[in-house]
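In this view, the complex is presented without one of its protein chains, the others remaining in place.
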Amino acid sequence: MNLEELQKKVIEFRDARDWEQYHNPKDLAISLSLEAAELLEVFQWKNPEEVETVKGDPEGRRRVKEELGDVLIYALNMCHAFGFDPSEVILSKLQINEQKYPVEWAKGSARKYNDV
Amino acid sequence: MNLEELQKKVIEFRDARDWEQYHNPKDLAISLSLEAAELLEVFQWKNPEEVETVKGDPEGRRRVKEELGDVLIYALNMCHAFGFDPSEVILSKLQINEQKYPVEWAKGSARKYNDV
Amino acid sequence: MNLEELQKKVIEFRDARDWEQYHNPKDLAISLSLEAAELLEVFQWKNPEEVETVKGDPEGRRRVKEELGDVLIYALNMCHAFGFDPSEVILSKLQINEQKYPVEWAKGSARKYNDV
Partner (left out) sequence: MNLEELQKKVIEFRDARDWEQYHNPKDLAISLSLEAAELLEVFQWKNPEEVETVKGDPEGRRRVKEELGDVLIYALNMCHAFGFDPSEVILSKLQINEQKYPVEWAKGSARKYNDV
């Protein structure tokens, strides 16, 4: 589906409830950060094997999907608050990352991924 | 732009660098959370008036746009790790929220937004 | 109370439950971050006046106190995992900050606190 149409639905949801008044950038950033924490909580204390089993667990999948939904919805609200086209936000960051992490460098065996 | 095409570009970027091996759900959730923190950092210590001025400040806009890009890219990577269609993730969460926060209730003057 | 005695109680609590096996630094850092998010959640969507009223609200005070307790307990666990004396951790960071933010500079009227 078109990302701009999805954003339009997100903003319609907000406006139907008169919530624009609360959606200043600082509180949107706080809320995005809290939803990201709820997503992370699904994996708290889990070792690598347990992390993989979440992918096949219906309750785990439901939680991940809902928290990801909240993250994406707040991200689209934030794009709207700044007048950013969300597709362009993604494409321009991919371009920046391409310069920062060239393919040949990234594949270099001497490098540690966490040097990124 | 189509969200599924954007996700395809995000995954191509990852695969060109052999990074799938690092993209387990727990580390993706950590990274999403760290990018959300960097977005929030833009507004740290700012009062409501200062928060609004970020919208018109070129350096502030650049930072917000880049951090939002990182958040969206990690969210699309996470959707991919679980085989979720990102459009459907957004639409189904909007539906859940519609039931949780009906329009008439949300507009009720006696309610505080932070009861949400 | 002596901070080292408090840390000893925290570690006794952990050991009575055989929880040392779960307390690797990465999961401790995740948990500390999740508790910090729960503390922040108390203030989500609140404007500056509403934030102040939390100080006089019994339920708000209870939540803040409990989340602060979790943050401090995980911080003491993390100090223990690295063999750090928690008093020294605080004192040495205060010294670093004194050099970074000299009193005369910090009081300068031309400076914005968020330049810190």
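Order of writing sets the labels: A, B and C. Residues in every chain begin at 1.
Following the convention adopted for this analysis, a residue touches a chain if its C-beta (ideal position, glycine included) is under 8 Å from a C-beta of that chain, and two chains touch if they have at least 3 such contacts.
Values in this document were obtained by computation on a predicted structure and should not be read as measured data.
Check B:Leu6, B:Ile30, B:Val54 or B:Leu72 against the missing chain and you find that the one touching it is B:Ile30. The chain not displayed touches chain A at residues 30, 33, 44-48, 50, 113-114, 116.
Panel shows chain B; residues 22, 27, 30-31, 33-34, 37-38, 40-41, 43-45 of it touch the chain omitted from the view.
Against the chain not shown here, chain C presents residues 1-4, 6, 9-10, 13, 16-19, 22, 24-26, 29-30, 32-33, 36-37, 39-40, 42-43, 46, 48, 51-52, 54-55, 61, 64-66, 68-73, 75-76, 78-79, 81-82, 84, 86-87, 89-94, 96-98, 101, 103, 106-107, 113.
Note that in this section only the chains that are shown with their structure count from here on.
Each chain gets one centre point, the mean of its Cα atoms, and the points for chain A and chain B are 3 Å apart. Residue positions 30, 33, 44-45 of chain C are each in touch with at least two other chains.
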